[in-house]
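One structure coming up, written as structure tokens, with questions to follow.
Removed from the display is one protein chain of the complex; every other protein chain stays in position.
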Amino acid sequence: MPIITLTTDFGIKDHFVGAVKGSIYSELPDAKIVDISHQISPFNIMQTAYIVRNAYKTFPKGTVHIIGVDAELSKHNKHIALHLDGHYFICADNGVISLLIDEIKPKEIVEITIQNHYFLPFTLENFVKVACHIVRGGTLDVVGRKIKEIKKLSEFKPIVSSDNNRIKGNIIYIDNYGNSISNISKKLFKKVGKGRPFEIDARGHIFKKLYEKYSDIVTFSETTNSFTGKDGEALTLFNSSDFLEFSIYRSNLETYGGACTLLGLDYLKSIEVRFGS
Amino acid sequence: MPIITLTTDFGIKDHFVGAVKGSIYSELPDAKIVDISHQISPFNIMQTAYIVRNAYKTFPKGTVHIIGVDAELSKHNKHIALHLDGHYFICADNGVISLLIDEIKPKEIVEITIQNHYFLPFTLENFVKVACHIVRGGTLDVVGRKIKEIKKLSEFKPIVSSDNNRIKGNIIYIDNYGNSISNISKKLFKKVGKGRPFEIDARGHIFKKLYEKYSDIVTFSETTNSFTGKDGEALTLFNSSDFLEFSIYRSNLETYGGACTLLGLDYLKSIEVRFGS
Partner (left out) sequence: MPIITLTTDFGIKDHFVGAVKGSIYSELPDAKIVDISHQISPFNIMQTAYIVRNAYKTFPKGTVHIIGVDAELSKHNKHIALHLDGHYFICADNGVISLLIDEIKPKEIVEITIQNHYFLPFTLENFVKVACHIVRGGTLDVVGRKIKEIKKLSEFKPIVSSDNNRIKGNIIYIDNYGNSISNISKKLFKKVGKGRPFEIDARGHIFKKLYEKYSDIVTFSETTNSFTGKDGEALTLFNSSDFLEFSIYRSNLETYGGACTLLGLDYLKSIEVRFGS
């Protein structure tokens, strides 16, 4: 039976997540439900997209992903369901899908038409019904009306200079360790850079090297049998999601801080990569 | 197999929740366990009741709900199990059940008698044993002694004035978005108001309108293709649990705040509904 995943900004204190799960189990007693995140900042669809894009691919094909962020149904915030990259996504047509994918074309998109009354966001009633329908093997055209266009957001995309020597990007996500993650992908970096030397300018902090992994910044001393030095040193690398990331080695947001605080690289701050000749 | 749900004030950092699940799986390898919330403020049975009452009904009949809040066994804090509205509840006799239900009469109540030693609260040893017993199809009288009375709390109930023109209520819950939720139900509001005009006084903020949904406070501009204006505006509505709620449109507690902070409507603050003639 296909898995249903949940990504919301509901938090985990309130009854909302439990109630959504209860509704699913009431329809589908053997459902397999997996939480991706409920800690999205309220209404933040950029964060949502970053989290879902990095999680969904690890699930088996056919998984149904419910995205309950900024999902109150209204004339201008329709509910949609998509078949995309072998997975199903159920969400509001608020632009989140355009941030989630690069060029992959959805195989099918429908505007959900099964609701017959207004919709309070936290129950996700529509989404649950559609998800259970898909899990039972139903097709999208039964629960919605085929559409071709969904809302596209072009903010949050990196910009390449006309001479191909610079990429301007932004911080799009701060992770649990305070690492600041930009919207510059390894693919774009390689395509524009073509192996040239580079410098990365992050609010005046200049980086000229990309590390392979976090611990490459430290060296192990055989004498002391421990790592030397560089706790607290800044580094850049492409993270496990292949985005350019700024990190402080062994950072801890609760104590001395992370890249986001120590380098001032908060959400939406701009960075620049400059390639030399 | 019936689901077992968990609602506790254990938090999610410590081993407590994991240990309770381990104990259940050790007794019942195929158990289905669903977390409702572990983020209850320590010992807060009002919060507990609000969360459980809104979540439990979405689960299939026969579900077993473990409530691990203020549950240290003592002579004056007995352990009980109830069959109520088609569901089973296992908790301490600390009044939480009286806050959870309005008039529904329990079909059966027992004082749990299987413990044979004192009880450290975080293991929920008794509750796990009783839950597994029920899931296996066992009856309550095997694990406890039938009782008729449980502790009742009358605090936290709204008060209707003798002339039926006013309802005094309190804020009983702050949700993840900083919305302030009162103990005044839609049912009571309609019963007392009988369709009369009203004003709601929340610490000097006067509301004369109830919205149907959050986004009704904004208007969509076809010219700009976006919603206009009212982020940050206060509104009142009956929420998805049918309680009178005070909300700031698209509030965010991490940044500019929610109704609880911006209107000063913290936990237990009083509000008043006045009906005109």
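Here the chain labels run A and B in written order, and each chain numbers its own residues starting at 1.
Note that in this section a residue touches a chain if its C-beta (ideal position, glycine included) is under 8 Å from a C-beta of that chain, and two chains touch if they have at least 3 such contacts.
No experiment lies behind these values; they were computed from the predicted model shown.
Within the set B:G11, B:G138, B:P197 or B:G276, the residue that contacts the chain not displayed is B:G11.
Screening A:S23, A:S37, A:S98 or A:N170 for touch with the missing chain picks out A:S37. Residues of chain B that touch the chain left out of view are 9-23, 25-26, 29, 41-43, 72, 74-77, 118-123. Listed by residue number, the positions of chain A touching the unshown chain are 3, 5, 7, 12, 32, 34-40, 50-52, 54-60, 63, 175-177, 212-215, 220, 227, 239-241, 250-254.
The rule we apply is simple: only the chains that are shown with their structure count from here on.
If each chain is reduced to the centroid of its CA atoms, chain A and chain B end up 31 Å from each other.
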